[in-house]
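Here the complex is missing a single protein chain, while all its other protein chains stay put.
Letters A and B name the chains as they come in the text, with residue numbers starting at 1 for each one.
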Amino acid sequence: MNKPLPTTHPRLATGASRHLAMRASLATLGLIALLCLIGPLASGHPYDQVYRDYVLVRPSLFAHPDATETREALEGIARRMRVRVEALRQDGEVVHLAFSADRPIDTRALRAFERSDVFGPARIVETSDKGRRLSVDVPAKRTVFLFGTDTNGRDLFTRTLIAGRISLAVGLLASFLALTIGVAYGAVAGYAGGRIDALMMRIVEIVYALPFIFFVIVLVMVFGRHFVLIFIAIGAVEWLDMARIVRGQALSIKQRDFVAAAEALGASAPAILWRHVIPNAAGPIAAFLAVLVPRVILLESFVSFLGLGVQEPLTSWGVLVADGARNIQGSIHLLIFPALFLGATLGALQSLGNAWHGSPGAGHH
Amino acid sequence: MLRFFLSRVATAVPAFFIIVALAFFLMRLAPGGPFDTERALDPEIAKNLRHIYRLDLPLMQQFWLYLQSLAHGELGPSLHWRDFTVSELFAKALPISAALGAKAMLVAIIAGTALGLVGAMSKVRIGPHAVDGAAIFGIVLPIFVVAPLLQLGLGLTLHVLPVGGWNDGAWQNQVLPVTTLALPQIAIVARLMQAALIDALAMPHIRTLRAFGMPGYHIYVHALRAAFAPVVSYLGLAAGNVLTGSVVVETIFGIPGMGRYFVDGALGRDYTLVMGTVIVVAAAVLLFNLIVDLILAWLDPRVRYDSRPR
Partner (left out) sequence: MDAAAKPLLRVRDLRVSYGPASVVKGVSFTLRRGETAAIAGESGSGKTQTVLAALGLLPRQAVTTGLVIFEDTELLALSRRRLDALLGRRIAMVFQEPMSSLDPLFTVGAQIRAILRLKAGLSRRAAKARAKELLDLAGISEPGRRVHSYPHELSGGQRQRVAIAMAIACNPDLLIADEPTTALDVTVAARILELLAKLKQIFGMAMIFISHDLGLVRRIADSVHVMREGEIVEAGSAADVAANPRHEYTRMMLAAMPRAREHVRMETPVLLRAQNIGVRFSLRGGLLSGAREVKAVDGVSLCLGQGRTLGLVGESGSGKSTLARALLKLVPASGMLNFGGRDLTRLDRAAMRPLRRSMQLVSQDPYGSLSPLMRIGDIVTEGLRVHEPAMSRSAREARAALALEEVLLDPRLRFRFPHELSGGQRQRVAIARAMILKPRLVVLDEPTSALDRAVQIGILALLEDLQEAHSLTYVFISHDLAVIRAVADEIAVMKDGRIIEQGPAREIVERPHAPYTRALIAAALQTGET
């Protein structure tokens, strides 16, 4: 047959759904990125602040403390102050309290209220019975833990978003690193061809024989555990696929007549690589990038999950999921929220890559 | 075919040695040693320890000694579990990891191929998309999310299966780890199979068969054989992915396999243990890739003439 069957038509049928998938993924990614960027500023909780009174709080839209939390916190403070709670009346934000003790109450002990996560500074309303009875007004803080708190009493919402920043940053930076190395290496190997190509690709094959998690772990072990080193380590292994793809492209682009024409014009090898080979490999490179970014994010969470990645109090989705997995009984929210964010990001990136590649069945280029 | 096999072996062996050398020197160049503990050791003791483990010899000599012992199948003493040699540790751990990985691969190949076939053969337009969509879930849900969820659902809530432990390989203990490990691979194999089959069915030689009015099963035999090539060549990568996954799965399910040793060894700077793991893993991956290449050559006669199939 002198002309391939029209392949545009099957694509037309799925074009609409592809566009929809593409837009949905882009919207999801944009939303997650935006949340991670500005969310931590707006959440009102520093990512590393420990709320000792709110350990493993369940996710809720309502502000803490609730009645039981108020009472429990109060009882804790009273015990430490060695006083009895005589009366408790909550009036909106303010809690009216009356204490009694066998000995005069040391009002300095009231600072315990300030130090707690539940109340603000106490104001003495009245002292009686030679200081043995004390009535105070204490404002209750209003804190919201949208996603609950972790085992250390840190706000999971903030931590999830901060983790997102790290995961996304590692994903982008490591992908960029892999892109740079891979494109340069692959283009040179493919364009040079012959023995240089054989040698360069043999090196790739050898590094390939090590599953990348092992390579990353060895690298992390060698260079230590540091945020920057993680993405360098990941980028340093993930360029292999990129190099292979670009090399394959370069090999075929090299055969194209426009490269021969450029050589005949006397263009230098770097100029040919830069002007002809790399731009014409851009399509497959971009398509693979859409696969690479989620893979790198996943790899980072793998490494972090194993405790070899980002260190406390900084965190990434992998670390959070690992935490969640450890506390799965009783505190499932610790797993659900980070996993949801991670899954949504990976899914959106993946389907973006898919939409790029073309839908199944229309997969011939 | 024999020549092809030999040429593949000839490339795998040097690759193996380069990996050994790479891992060895990389690790020795790393700052920090195996005896860096919380509190500093007495310099005399540290010196003694270094002497016992021959860490005070010149690097090249250490490497040579290591290669010698490696030739005898010895991976040296573990620096962390000081009463054991690495080989002794692996004697118990390797069969467990191997069993886990092999079962996961088998499940992935069978289930993935079946799903891919169903998708490609489905008469409804939505068929391939359905398989594709389902596969995306399998691919993007990280193992370390799936594993705890399965533990919670089937173990803690329904009490059907044990949550962890190996229990000498009782099947109940294997179900969850194998499933977790296989899931992403099933998804990938299914997608690959489906795409390859759809592509194969559109190939000109399949159109030739159609033009001759050949029966459907005959056409599918031809298409399947063409479609298996990309799937089989993925399996080489899949071996690596399963190994990666098994590190996590073994950690989560508390299975005493190679992955655990590797992580512990890396954290504890146990050189010999990490080296041993790297060597065993590299050997396994190289061996598996060799098998994959042979299968590819058997599937596709053109490969046999080409010493480098990819």
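One rule holds in what follows: contacts are C-beta pairs under 8 Å (C-beta built on N, C-alpha and C of every residue); 3 or more make two chains touch, one makes a residue touch a chain.
Every value quoted in this text rests on a predicted model; they were computed, and no experiment measured them.
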Exercise. Since one chain is left out of the picture, which of the remaining chains does it touch in the full complex?
Worked result: A, B
Seminar exercise, completed: Per the whole complex, from A:112, A:262 or A:344 the residue touching the absent chain is A:262
For this session: From the listed residues A:38, A:271 or A:286, report the one that touches the chain absent from this view.
Result: A:271
Problem set entry | Which residue of B:226, B:249, B:273 or B:286 touches the chain not shown here | B:226
Exercise. Per the definition of touch given earlier, which of A:28, A:90 or A:280 contacts the omitted chain?
Worked result: A:280
For this session: Specify the residue from the set A:53, A:150 or A:197 that touches the hidden chain.
Result: A:197
Problem set entry | Where the unshown chain meets chain A, residue by residue | 1-3, 5-6, 9-10, 12-13, 193-195, 197-199, 202, 256-258, 260-268, 271, 275-276, 279-280, 282
Seminar exercise, completed: It is residues of chain B that touch the chain not shown, namely 7, 10-11, 202-215, 218, 222, 225-226, 299-302, 305-308
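Please note the rule applied: only the chains that are shown with their structure count from here on.
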Exercise. How big is the gap, in whole Å, between where the Cα atoms of chain A centre and where those of chain B centre?
Worked result: 26
Problem set entry | chain A to chain B touching residues, read off their complex | 1, 13-14, 17, 202, 205-206, 208-214, 217-224, 244, 294, 298, 301-302, 305-308, 318, 321-322, 324-325, 328-329, 332, 335, 339, 342-343, 346-347, 350-351, 354, 359-361, 363-364
Problem set entry | Complex interface listing, chain B residues touching chain A | 11, 15-16, 18-19, 22-23, 26-27, 29-32, 119, 125, 128-129, 131-132, 136-137, 139-142, 144-145, 147-149, 151-152, 156, 191, 194-195, 198-199, 202, 204, 239-241, 243-244, 247-248, 251-252, 262-263, 266-267, 269, 274, 277-278, 281-282, 285-286, 289, 310
